[in-house]
Structures are given as C-alpha cells and as structure tokens.
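Let's look at subunit A:
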Amino acid sequence: MSDVLSLIIAKYNYWLYVILMMIGLYGMIAKNNLIKKVVGMNIFQTAIILFYVSIGYKTNASIPIITTADTAHGVVVRAADYINPLTSCLMLTAIVVSVATFGYAMALAVRIYQRYQTLEEDELRMRLSEE
Partner candidate 1 sequence: MRVIAFIIVCLTGALLLYGTTEFPDWGDPKSPASLHVSNYYIEKTYEDTHAPNFVTAVVTDYRGFDTMFETAVIFTAGLGCFLLLRDFREKKEHYYQHIPTGVILHLKDEKKSLPVGKEFGYMDKEWVPPDLINKTVCRILIPFIQIYALYVVAHGDYSPGGGFQGGVIFGSSLILLAISYDLKTLVKRIKERLLGIFAALGVLIYAGTGVLCLFMGGNFLDYGKLAPLLPGHSDHIRAYGMLVVEIGVGIAVMAVMTIIYINIVSEGRHDEGL
Partner candidate 2 sequence: METIISIKPLLAVLVSLLVIPVLVSSSDKPNVRESWTFIAGIIKFLIVLSMLPAVLSQKQIVLTLFKIAPGADIAFRVDALGMLFALVASSLYIITSMYSIGYMRGLNEHGQTRFVSFFALAISATIGAAFSANLLTLYLFYEVLSLATYPLVTHHQDENSRISGRKYLVFILGTSIGLVLPAMIYCYHATGTLEFASGGIFSGQLSKPAATVLLLMFVFGFAKAGIMPVHSWLPAAMVAPTPVSALLHAVAVVKVGAFSIVRVITGIFGVDFLLSFHLGSLVAAIASITIIVSSCIALTQDEFKRRLAYSTIGQLSYIILGVALLSPKGMTGGMLHIAMHAFGKITLFFCAGAIFVATGKKYISQMVGIGKRMPLTMIAFLIGSMSIIGLPPTGGFISKWYLVLGTLEGDQMIMLFVLLSSSLLNAAYFMPIFYKAFFCTKEESMFEDKIEEAPMMCVIPLLITALISFGLFFFPQPFLDLAKLAVKGFIGG
C-alpha cells in the first residue's frame, strides 16, 4: 500500500500534467468556438510548461537565486541546494511564445468576426460553402 502511495507521490505531477495536456488538446480539436480552441491551445501549452517546471524541481532545494550574494565569494554553491535554473529559463521563452501566439490568435479571431460575424466553426464552414 505504501508502495503505491509513494509511487503516486513520486509521479503524480507528471500524470496530472498529462491530464491537463489532454484537456487542452481535446479543447483544441473538439471545441466548436474558435476562441475556445485558443483557450484549449493555451492550456495545452501551459501543461507543457508545467511538465518542464516539474522536471526542474528538486526536493529540499531553494529558488535559483543566491541570497548571500555579497558574501558569496567564499561560499561554495552546492548544486543540490537550488532548483534547476535551465528549465525555468526554457519555460520563460515558452511562455513568451505562448502569449505571442495567443495575442495574435485573438487578433485573428477579431478579424474573422469582422468578416463573417461568427466564431463558430460549423457556421463558418457553412458560410464558406455558400460562397
């Protein structure tokens, strides 16, 4: 029993990220409203970020900033004390990318609405086939 529990504790973060990602992907593919799809896309992307952040986490480690900066010259910095800065760095980039995509997608949605007066995919398809 305790094995199972420790397995869950050891892995649940990864599982939940998978669930989150599945939610996002499902929203992206199955939702009818374009803005909903964009939301799904964003959830999908944040799930990936969550995954990366989870990779970088270390138990009993601190945030990746040297607090004793002024006296750090003599202090040996031990790797196990700080969480992995690399994944954070990567994810900063990923967030920026996702917000850029998000903003642009919203602009596109506005443009599409201007032209077709709807954001529902089935209605759009109908309008297109009429033309």
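The candidates were selected such that all candidates are chains of the complex that A comes from, given by their letters.
Everything that follows uses one rule, which is that contacts are C-beta pairs under 8 Å (C-beta built on N, C-alpha and C of every residue); 3 or more make two chains touch, one makes a residue touch a chain; residues count from 1.
As the structure is a prediction and not an experimental result, all values here were calculated from the model.
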item: Of 1 or 2, the one touching subunit A somewhere in this complex; value: 1
item: Subunit A to candidate 1 touching residues, read off their complex; value: 9-15, 18-19, 21-22, 25-26, 29-30, 54-61, 63-67, 69, 72, 77-82, 84-90, 92-93, 96-97, 99-101, 103-104, 106-108, 110-111, 114
